[in-house]
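Complex shown without one protein chain; remaining protein chains in place.
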Amino acid sequence: MKIIRRALRLRSTRVALGLLTVIAFLAAFGSATAPYDPVHQDVAHLLAGPSGGHWLGTDYLGRDVLSRLMAGTRLSVLSALEAVVVGLAIGATTGLASVFLGRTFDYLSNRVNDTLMTLPTIVFAVAVTAVLGNRLVQAMFAVGVLLAPMFFRVTRAATLQYAQAQYVEVADLLGASRAHVIRVHVLRKVMPTVAVTAASAAAAALLTVSSLTFLGIGVVPPAPTWGGVLSSDLAYLSLAPWAPIAPAAMIMITVGALNTLADSIRDSSRADLDAVPALSTITDVNSEYGHAYGTPHADHPAA
Amino acid sequence: MPTAPLMPTTLRPDVQAVTTTEVLAIEDLQVSVHNSRLGAVLGASLTVARGESVGLVGESGSGKTLTCRAALGVLGPGCAIESGTVRFAGQDVTRLDAKAWEAIRGQRVGAVFQDPTSYLNPSITVGRQLAEVVRIKLGLPRRQAKAKAIELFEAVGLQAKVYGQLPVELSGGMLQRVMIAIAVSCDPELLVADEATTALDVTIQAEIIELILRLRDERGLAVLFVSHDLAVIAELCDRVVVFYAGEVVETGPTAQILASPRHPYTQALLKVASLGDYGRRQLDVIPGQPPSVGAQISGCRFADRCAFALDACREAPVAVREVDGREVRCLRAEELAS
Partner (left out) sequence: MTEPLLELDNVDVVLGHRRRAARILSAVDLQVSAGQIIGVIGETGSGKTTLARTIVGLIEPAAGEVRHSGLKSVAGKGRRDARRTGRVQFVFQDPLRSLDPDLTVFELVAEGLRIRGGLSESEILDRVAAALGKVGLDSGLLGQLPAQISGGQRQRVSIARALVMDPELLICDEPVSALDASNRNQVLRLLDDLRSSLGIAIIVISHDLSSLAGIADRVLVLYRGRVVEEGPIGEVFGAPRHPYTALLVASAPSLGLHRPLTARQLRRRTDEPSVVTAAGGCVFADRCPFVTEVCTEQPRAVEAEPGWHVACHHADAWRDQAVNR
């Protein structure tokens, strides 16, 4: 909570959140509020430039670009979210479990993750759609599986650090179950790290969605997506060189906002650490009593 | 304890020119923390003479460590000297820049802190680390630097074989001896020890205290020793400076202060310190908590915890006065003579 409050004090966080709210609105109501039907073809205005009627112009079939971008938001964003949720669910839970379920599970889960990390995302997604059917849900599930190692590694590292804390040993002495230790002492400390990862994973997933739809994977025309719009615009670059700017900007702004958010969460949780040395300069140092070295008899050169 | 032949204590020409034996003189020092927002040291004066050991004692946050850091020119970020002077061997070092400090620290002032491991490189043998200091600071060639390092190790009661050992191979007490060897390697005039024995086992602590005393006597070192434990100070120091909430409340010879403290806080500290009596008894405590760092208090800063406080104590700041051969910051110092 402290971290969220501190993050909100940063202007970059508020700007990023503002942009993401607009994107969320478009994802929810994009099709409904679009000025035109995104699949309606106006053959009289093919590849028209920006004008009062079509703010962002029209594409090669005369469809309104603004409407297609607004209506395409939902599919693009939801697909990215699907990948993140899948990655988080698989990665974070196995990451947590690898610390608590013993060495065999730890070893196996690490090797599986190493394997997943070697797979190229796009190729894997293409292969999965080839087997399971060319739909975005399947493709993004595959992308989510490949995002899991990212979550696995950060969750495992953070959990390892907190699972060895002395207060966890205290809880053990009180007879606490693993579930209690995870819920009370580990989860809330790991959350900021996972949140940062989720934000940057969302940005990566969005780029992947765009790439896949750009390649025509997972979407059946004429359904609009950001990547699809960008792809069709690029085909007519010589006739309408301004056209790719709008879809590219949508992708860039969203990815940028997500990365900014990730950064500010990370910086705000780090501020906790930064505060420590500043405090220790004013209090006298007698809180740490290290008895970490050697045995007492070793102090005697006579021995 | 093996006593190695010692190097003659040589005084540098510029020190000989100074007629006074005062090595360190701090006058009305004020140190602020958190970028000048809070005053943590609110007027500390003390002197340390050649061959004398002076102890700074006080609770956490009393300003003793900051005063000692200011004397070393190593105040942390956000901390600054607001007013007052620090004079080292007659030279005003209050506003010295980092480069000028380099010439003093290590050469003419040595320092030892609580945790020796954080000041030693874990992957280099302690002998090479000491020889490196000797080589750079004294300008000796490698071979002589090694001989000098071994000589120093023996002077602090370590065997020559320690030269080739890594910090992890040595115990806490031995590492602290290494730190002392580094601190006195350039034959400094002043040794500053900040909680240098706090983390050690009691039997080792006693040996380190004896070592510091021996170095003081043999080399005429001035020693500034900082500790939260009055009993340790009593073992080691000729004079005691008692800090409370950023101020020096009493300064005087150790024996006098132990026999008849003139400040109520010193009295209270004596009662709670270790008495060497381990049988069952009711332990004394000092009621209440010290004011937080930087608290604005119009009168005596100890008044709220003091059994002798009068209305007058709370009205105006209490000045330091000389009473019975020592300096006391208390209106009723005369009445407190026991």
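Letters A and B mark the chains as written, and numbering starts fresh at 1 in each.
We adopt the following convention: a residue touches a chain if its C-beta (ideal position, glycine included) is under 8 Å from a C-beta of that chain, and two chains touch if they have at least 3 such contacts.
Please read all numbers here as calculations on a predicted model, not as lab measurements.
Asks: Looking at the whole complex, which of B:Glu52, B:Asp229 or B:Glu250 touches the chain that is not displayed?
Replies: Checking the options B:Glu52, B:Asp229 or B:Glu250, the one contacting the hidden chain is B:Asp229.
Asks: With the missing chain put back, one of B:Ala98, B:Leu283 or B:Ala307 would touch it. Which one?
Replies: B:Leu283
Asks: Which one touches the absent chain: B:Ala103, B:Ile136, B:Val168 or B:Val272?
Replies: B:Val272
Asks: Give the residue, chosen from A:His40, A:Arg111 or A:His180, that touches the chain omitted from the document.
Replies: Checking each option in A:His40, A:Arg111 or A:His180, the one touching the absent chain turns out to be A:His180.
Asks: Since one chain isn't shown, list which residues of chain B touch it in the complete complex.
Replies: 1-2, 59-60, 171-172, 201-207, 209-210, 228-232, 234-235, 258, 268-270, 272-286, 289
Asks: Could you pull out which residues of chain A are in touch with the chain that's been left out?
Replies: Those residues of chain A that touch the unshown chain are 165-167, 169-171, 173-177, 180, 184-185, 188-189, 286-289, 291, 293-297, 300-303.
One rule holds for everything that comes next: only the chains that are shown with their structure count from here on.
Asks: How many angstrom lie between the centres of chain A and chain B, each centre taken as the mean Cα position?
Replies: Roughly 53 Å separates the two chain centres.
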